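Note that one protein chain is taken out, while the other chains of the complex remain in position.
Chains: A, B and C, in written order; residue numbering restarts at 1 for each.
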Amino acid sequence: MTVMTYREAVRQALREELLNDERVILIGEDIAEFGGTFKVSLGLLDEFGPRRIRNTPISETAILGAAIGAAATGLRPIVEIMYSDFFAVAMDQMVNQAAKMRYMFGGKISLPLTIRSTMGGRRSAAAQHSQCLEAWFMHIPGLKLALPSNPYDAKGLLKTAVRDPNPTIILENKMLYNTKGEVPDEPYFVPWGQARVVREGKDVTVVALSDMVDFSMKAAEQLATEGISVEVIDPRTLVPLDIDTIVRSVQKTGRLVVAHEACVTGGVGAEIAMQVVYRAFDYLVAPIERVGAKDSPIPFSPILEREILPDDRDVIAAVQRTLDYAA
Amino acid sequence: MTVMTYREAVRQALREELLNDERVILIGEDIAEFGGTFKVSLGLLDEFGPRRIRNTPISETAILGAAIGAAATGLRPIVEIMYSDFFAVAMDQMVNQAAKMRYMFGGKISLPLTIRSTMGGRRSAAAQHSQCLEAWFMHIPGLKLALPSNPYDAKGLLKTAVRDPNPTIILENKMLYNTKGEVPDEPYFVPWGQARVVREGKDVTVVALSDMVDFSMKAAEQLATEGISVEVIDPRTLVPLDIDTIVRSVQKTGRLVVAHEACVTGGVGAEIAMQVVYRAFDYLVAPIERVGAKDSPIPFSPILEREILPDDRDVIAAVQRTLDYAA
Amino acid sequence: MTEALDSRIPKEVALQLYETMQRIRQFELTVVDLFARGKIPGFLHTYVGEEAVAAGACKALRPDDYIISTHRGHGHLIAKGGQFDLMMAELFGRRTGYCKGKGGSMHIAEPALCMLGANAIVGAGIAIINGAALTAQYLGLDRVAVAFFGDGASNTGAFHEALNLASVWNLPSIFICENNGYAESTPQRQHQKIKDIAVRAIAYDIPSSIVDGNDVGAVYLATLEAVTRARSGGGPTLIEAKTYRWRGHYEGDPQMYRSKAEIEAWEKKCPIARWRSVLIASGIPVAELDAIDQRIQEELERAVAFAEQSPWPDPSEARADIFTPTPEVA
Partner (left out) sequence: MTEALDSRIPKEVALQLYETMQRIRQFELTVVDLFARGKIPGFLHTYVGEEAVAAGACKALRPDDYIISTHRGHGHLIAKGGQFDLMMAELFGRRTGYCKGKGGSMHIAEPALCMLGANAIVGAGIAIINGAALTAQYLGLDRVAVAFFGDGASNTGAFHEALNLASVWNLPSIFICENNGYAESTPQRQHQKIKDIAVRAIAYDIPSSIVDGNDVGAVYLATLEAVTRARSGGGPTLIEAKTYRWRGHYEGDPQMYRSKAEIEAWEKKCPIARWRSVLIASGIPVAELDAIDQRIQEELERAVAFAEQSPWPDPSEARADIFTPTPEVA
């Protein structure tokens, strides 16, 4: 085990997969000399050269289109979209092309394509550089989707994605790049579709995504001091979603809080919650609570952004509400 | 009252608003001589001329950008995006620009902008011309959103939208254009944010969107013959959403089915259902049922498309499941 | 006044060009009829009148060169070697079709023929083709990759981004614009001020050419030039082929946006009749051409019968083919 940052873990995954398979290439804006805006690919150009680490113009549609065409014809591209807000200029390639090509072709091709991007606020980057758009992708059949919450998963999920013959999207959290965690020295893969029980508990289940896992753990620790036992589950991947682990937990606790940074309305929290309502209706003793951003564009001023975005205090309050609920 | 098609009702709304306010203009691909791919604007060029009925190149980003800029500076554009699948090439203008501009400017501008598009399958138009993407928009604060299910609402909601100082999206259902209904002869407006109880009932509440309203009514009639009383509610607008009417109904019936044509996972059904779980938890006697497309790209072959898309039989089955549920 | 056969085109190639155009024409006329009779669901955009572009361009390609197409894709697939029976079955929505009935006319594809699909999003294929070109370049294969698209598509953002990327990466991409004068109902002068779309190559510093899209020999030679350049590392080319579609944008289009006279004038420029004259003048017996036509007709009849007799897909297959099964990783 080595303690390393989330950024370094992602870089290791990229490097190992570049070493493992000559067909793996990186495509993105400013990813070469510059190492990417978040410096994830720093150093890879030196090691692998411009043939494999490919800088592009500011042309997200062309980038994704080229990656799709390359994946359909034998390469295994890994694309970096600098901020997930920028998917908006090129959703067609994600949704009408990558997600549907295999199906439209009657199963005749595979698209081993990995798309990495960054998500989230808390940096005063304002309305167009702070969004969490995982709900868009979860709604489109044909795309796999992961939101790693720690260095171990960031590396292991990415490595699995690169080996996957399907289009996979990984949304990395900007606020996590500098956080540290243990990463095995030997190669490993984290399977998609297996949730992680981050903390066991018996009173309330908290399903948390991305950096809301840390906030939820903080909340759980705080609540533990008050004698409240919180189970924290990180689904890790939304497609496929390991709903079984979540349902089992709710069958035990009877209470559920779903926490993500994306705004509440139309967020994936509703989907996860509804699947639980459907599968564990009789076990629920209180309404499901959702924690997420208040419905608003993300403001610039830190004081306003803090007001909009959720954190551990919101998780605590939500847990409390499920416990206080009196039928 | 005059009986007219949904198409004609939309055209009347456009015509009345063009007559009412010189600042109203229409922008879109093939909307002039051709009258639009769905012939909604047929005849308007003759009456209003090319200055107000504006054909464009195939450039959805430029179309929406121009409409946004025009709305910000004094016009009241109505844009037609031919198929809502095509939003994917220009989501940036919808989501990063139109939805956020007022907020980012600290409230200093208004965007009186109406965007009409078409949604839905059932025409063997296959994967890239059949989608229902309302969930994308409902998740983005700053956009209003309606899905009219009949000629009366199609006209009345559109007229209200054109007078609204905010970006509004109206998703018209292609399969409804030829359906008929009564429309008042005098001018009227349908307020946004008021659900319509289409049919009263006491056993189960069905919340249905767009053409699922007709399917749900058909289901309700069938179920009535078996002595089952279904209340059908059409929210009409998703932003703002009249959750109160839905909650009141569920408080009465204790059972809820949400029906839309979009695929189930990540669809707006989850959002509506979760709001009900939150507001009417103690009234629910069975898990909420969701009716929607099975998670898949839309296939071309009619037999496959029928398998994927929901209809009245799915509503009936879902209602039955809520009734059969034994805790 | 009949043109002579260009000396750079061998007679056997000339005959193949004729046959391919005729295959496309007859296929399209057959599906027009079947569509009118309700046998084919969905939308139908036909290629009637534009046959010389697909036929000429694809003749300049090898089987392992890639192409990608548009909503108007039958001609491209036929020119790349598509079989009538599997195409017809696809258009009928049958499980024996190229895409098992999942794609239909607007998504018909056959990767085994290096045909990366029709595409119902205008412009999208222009971006995707660069990926096929990149694979070829990256793997050191001397393949090229061709995107077909319309005059209307040349106004999409995808066109611009894709040509620029092909230029900076020096990809073996060939962009063939089928300028048929209309984007759906919109005449070219209403959707762009330029007359020659080929001038847009200047914006990417890549070579271009303008070719008579109703002269199959000219299209063939122009494409051959671009292919030769691309194969030898010379990078992308934009080719504009000026042509015309004879039928509506889609079947059912009332076409109020253009005059009968305009259509008739172009019908007189029929690429097939024109090439037939060239061939006859060059000494090919009429009977040989008629025999080709006859064979095509028979093959089409068999294809229709095949499609009609083919089973529908089973509803249980509706959700297959979304994801490729994932191998276990250690």
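By definition in this document, a contact is a pair of C-beta atoms (placed from the backbone, for glycine too) under 8 Å apart; a residue touches a chain by one contact, two chains touch by 3 or more.
Predicted, not measured: the structure shown is a model, and the values here were computed from it.
Enquirer: Among the chains included here, which ones are touched by the excluded chain in the whole complex?
Expert: A, B, C
Enquirer: Have a look at C:E161, C:E178 or C:E240 and name the one touching the chain we're not showing.
Expert: Touches the omitted chain: C:E161.
Enquirer: Would you indicate which residue among B:A13, B:I53, B:M101 or B:V319 is in contact with the undisplayed chain?
Expert: Missing-chain contact among the listed residues: B:M101.
Enquirer: Out of B:G35, B:P57 or B:P235, which touches the unshown chain?
Expert: Residue touching the chain left out of view: B:P57.
Enquirer: For chain C, which residues touch the unseen chain?
Expert: Missing-chain contacts on chain C: residues 155-161, 164, 167-168, 190-194, 199-200, 202-206.
Enquirer: State which residues belonging to chain B touch the missing partner chain.
Expert: Here the touching residues of chain B are 25, 51, 54, 56-57, 59-75, 77, 89, 92-93, 96-97, 101-111, 141-142, 144, 159-160, 163-166, 187, 189, 191-192.
Enquirer: Considering the whole complex rather than only what is displayed, give the residues of chain A touching the chain that is not shown.
Expert: So the residues of chain A touching the unseen chain are 29-30, 33-34, 37, 55-59, 61, 85-86, 88-89, 123-129, 294-297, 299-304, 306-308.
Heads up, the rule we're going with is that only the chains that are shown with their structure count from here on.
Enquirer: So the centre of each chain is just the mean of its C-alpha atoms; given that, what is the distance between chain A and chain C in Å?
Expert: 40
Enquirer: With centres defined as the mean C-alpha position, give me the chain A-chain B separation in Å.
Expert: 30
Enquirer: Measuring from the mean C-alpha position of chain B to the mean C-alpha position of chain C, what distance in angstrom results?
Expert: 36
Enquirer: Which parts of chain C, given as residue numbers and ranges, touch two or more other chains?
Expert: 99, 101-103, 107, 119, 121, 157-158, 322
Enquirer: Which residues belonging to chain B are in contact with no fewer than two other chains?
Expert: Within chain B, residues 61, 85-86, 88-89, 126-128, 295-297, 299 contact more than one other chain.
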